[in-house]
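Data block below; observations after.
Omission of a single protein chain aside, the complex is shown with its protein chains in their original locations.
Naming follows writing order (A, B and C), and every chain is counted from residue 1.
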Amino acid sequence: MINVSIAGGTGYTAGELLRILLRHPEVNIESVISTTSVGMPVAEMHRDLLGETDLVFSDTFRQPDVLFLCLGHGLSRAFLNDNDIPISCKIIDLGNDFRNNPVFNDRNFVFGLCEQNREQIRTADSVANPGCFATTIMLALLPLASRNLLTDEIHIHAITGSTGAGKRPADTTHFSYRDNNISVYKPFTHQHLEEIANTLTSAGNSDLPQINFVPMRGDFTRGIFASVYTRWDKSMSESAVIDLYEEYYRSSPFVFVSKQPISLKEVVNTNKGLLHIEFHNGYIHITSITDNLVKGASGQAVQNMNLMFGLDETTGLKLKGSAF
Amino acid sequence: MINVSIAGGTGYTAGELLRILLRHPEVNIESVISTTSVGMPVAEMHRDLLGETDLVFSDTFRQPDVLFLCLGHGLSRAFLNDNDIPISCKIIDLGNDFRNNPVFNDRNFVFGLCEQNREQIRTADSVANPGCFATTIMLALLPLASRNLLTDEIHIHAITGSTGAGKRPADTTHFSYRDNNISVYKPFTHQHLEEIANTLTSAGNSDLPQINFVPMRGDFTRGIFASVYTRWDKSMSESAVIDLYEEYYRSSPFVFVSKQPISLKEVVNTNKGLLHIEFHNGYIHITSITDNLVKGASGQAVQNMNLMFGLDETTGLKLKGSAF
Amino acid sequence: MINVSIAGGTGYTAGELLRILLRHPEVNIESVISTTSVGMPVAEMHRDLLGETDLVFSDTFRQPDVLFLCLGHGLSRAFLNDNDIPISCKIIDLGNDFRNNPVFNDRNFVFGLCEQNREQIRTADSVANPGCFATTIMLALLPLASRNLLTDEIHIHAITGSTGAGKRPADTTHFSYRDNNISVYKPFTHQHLEEIANTLTSAGNSDLPQINFVPMRGDFTRGIFASVYTRWDKSMSESAVIDLYEEYYRSSPFVFVSKQPISLKEVVNTNKGLLHIEFHNGYIHITSITDNLVKGASGQAVQNMNLMFGLDETTGLKLKGSAF
Partner (left out) sequence: MINVSIAGGTGYTAGELLRILLRHPEVNIESVISTTSVGMPVAEMHRDLLGETDLVFSDTFRQPDVLFLCLGHGLSRAFLNDNDIPISCKIIDLGNDFRNNPVFNDRNFVFGLCEQNREQIRTADSVANPGCFATTIMLALLPLASRNLLTDEIHIHAITGSTGAGKRPADTTHFSYRDNNISVYKPFTHQHLEEIANTLTSAGNSDLPQINFVPMRGDFTRGIFASVYTRWDKSMSESAVIDLYEEYYRSSPFVFVSKQPISLKEVVNTNKGLLHIEFHNGYIHITSITDNLVKGASGQAVQNMNLMFGLDETTGLKLKGSAF
């Protein structure tokens, strides 16, 4: 059994991680750390876990085999400074602290996009779990990047569920505002652009074109729907492109290319990524969907853990979709 | 023209009042008072008003013809203590301060349920605007109460939209929580029970039976749907009951009895109240719907103002429903 | 491995059954029967199953170990008349054909409410899976019924998600109608009343009082929230009642009594039933929640299968909730 601790246990990604790990056949959750809720039963905070766990939030933890950091962006580095974690304890960071700046003391965080970095992750002691927008968009573009085929500007609109904005109430997550509403935020400047660019470059696209990304807030709770296109005047035929995608993801148990157009709920509550590809107007148009809390966060984190501990990548992650 | 000031201008009921009064042909909005947003254009706070008003929040106001208090429950009394409002300035309080305790200095707040108290409201200097749950439930029961026909226990479930919980973000108005969710709160103990009981008694039901009221939080923004039943072994026939309702509301331009079952969106964004009546199992079952922000708050407040100033009751209130 | 066939494979309950059974460690799905979609890949109909199955709809089937009937109410009897199913093949009917009329030829359908009939189900060859409203309401009342404590009228409002209305588009499941809307249907006359009454009686409540049940259509997709109350002037203390519930469900792995008020999403996408009990106004008030497609249909059907085949009741049913 893998002994697990979770830091930042009260937030959404920690809750989702608990939902998954409590059902994971190879995991023992040793401690769920929260400085604000010490002594409270975990199932009082994450109410759907009633009847599933007697865990209680604590502020201390013994060194586990793996520590998940669910602390909110920018807080992981501080946590590691304040807590002496030996290198024998693996770390999976769900924040953005180490995605673009991977070094911390003797640790070097591998970017945890399993579909790209599967082999490095297997031997990593530290993994920086990708962002949710980034994951959805990178899955759409990785096969092309791997062949250095991204040569023209990339146009992206992606719409996210409210859980991506975290648990702390805000004006833009107030139900009265958000229900039946749509808005744009951080157009062309979203912070995930850097990890997307780094990833596509490292995947083999040496001279990356400009990426234009308009993020939108959707009036749903889970999932990201990305619509991505770039000019396609390459010599490669449509069927050859589809084959490239199929081939690229052949060894990836969670990513599939759909012949039919896709809709977001086909992946909600699963660790899957679905893609659909069409060609129009001299463009290749790729739609890509994930659940931001699963494949975009806690599910991918467990997928990383599975790889790091030599388990089958899908262990504990064959989740029943909610579909509706 | 009626000169109007609004105290507590940044909240939901003030915003809705502004939406209505800016289109009211007999009203001039003189000031919108907010201690927290002085100097901010009103349309920056209530964004849908862009292009419709140049008003700016202020913390001072000249004595208007009528002052609307949109301050939040319990704050109206304090406001009146802090501000010397002459009796020549009419007051309509949207809070709950004066509904059950109507006296303040030389003012005596008439309970502003127009369908019951139309005549007293016409001559009132001060009106306590009813609560939203209370309005919806009282409309369902007033005709029976007026004949002293409420003799057996009353059973009520009513489900409210999120705007009823106000603007301040809370765990139960967080989109990630509320979307696709249902919950019960304050079962059998909701604070509107007192004004409901007082109203039904004053309407003519001398010996009121127990009222069992289970409020629910719905995953929509506007409206209240109330399902009300009480034993019906009276000698009165079903058609006579329908006639009683039709007759009771004949002079009320906003309340209608529907022969068809009703659904909430039939009244959303209007000042209407719709009722539907069926008889089953020895019970009379009444469903009642209103928009909590309009008939349940700001619309009814304007209806009261119309009555107080001798205008047609519907002036400025023939609102296009949103229907969808 | 248990060989399974599913009749009526294109509907919602069949889809949900497939989502569960494809992950069930002891099941082999042999055929998914549909007369209208023969030859179509199952994952083209239930799109979220892409990448999870190569099954194709067929109109023939070899005798499996167990046959699930997902045919729509009233069609199971016809199917059994048209197809000669030997008694060695167990049957679990998700329709309402055999809930109140359990005999068909040499089969006697046990009512498949596991929490009540666990032992009979273990040896049954045929099970009539309960209705979704019925399940949610019976879970709220079974412990009281088992002690013959239901002596006064029972008052129920229960609100259901849209998937309860099935896949065929209808005016009341049109998004433009249903979104942000609430309505009542079949008040006091819902067809589940009979199986509720039969169950409570057979549980030990010899002289059942009148049950007043107002079903409501909610603007969400999954789940049923039931609010149930009945007069409580019994000698039994509140804590004794809570103990009774805890005791009654001690051996039931999916039903829990929550000390906190509950909200619907705490059970969505799981096979759980959650209850919360309060005492007010001389009433006991019980709120009860289930996912109508899981515990209210396909999950409970698998729970029944597990019992019938001697498996642990929870096999394949420890589902990660969607929570949001």
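Just so we're on the same page, a contact is a pair of C-beta atoms (placed from the backbone, for glycine too) under 8 Å apart; a residue touches a chain by one contact, two chains touch by 3 or more.
Quick caveat, the model's predicted, so the values are computed rather than measured.
The chain not shown here is touched by just one of A:83, A:101, A:189 or A:237, and that residue is A:189. Note that of C:221, C:263, C:287 or C:303, the residue touching the chain absent from this view is C:221. For chain C, the residues touching the chain absent from view are 12, 162-163, 165, 167, 169-171, 173-180, 219-221. Contact between chain A and the absent chain runs through residues 155, 157, 159, 161, 176-177, 179-185, 187-189, 210, 212, 214, 216, 218-223, 225, 227, 229, 261-265, 268, 278, 280-281, 283, 285, 287, 324.
Seen across the whole complex, the unshown chain contacts chain B at 12, 15-16, 19-20, 23, 44, 46-48, 50-51, 161-163, 179-180, 221-222, 256, 258, 260, 262-263, 265-270, 272, 274, 293, 318-324.
Rule of thumb we're sticking to: only the chains that are shown with their structure count from here on.
When each chain is reduced to the mean of its CA atoms, the one lying nearest the mean of all protein CA atoms is C.
When chain centres are set by their Cα atoms, the one at the greatest distance from chain B is A.
The centroid of the Cα atoms in chain A and the matching centroid in chain B are 46 Å apart.
Here the spacing of chain B and chain C, counted between their Cα centres, is 40 Å.
Between chain A and chain C the centroid-to-centroid distance comes to 34 Å (mean Cα coordinates, whole Å). Among the residues of chain A, those touching two or more other chains are numbered 12, 161-163, 179-180, 221.
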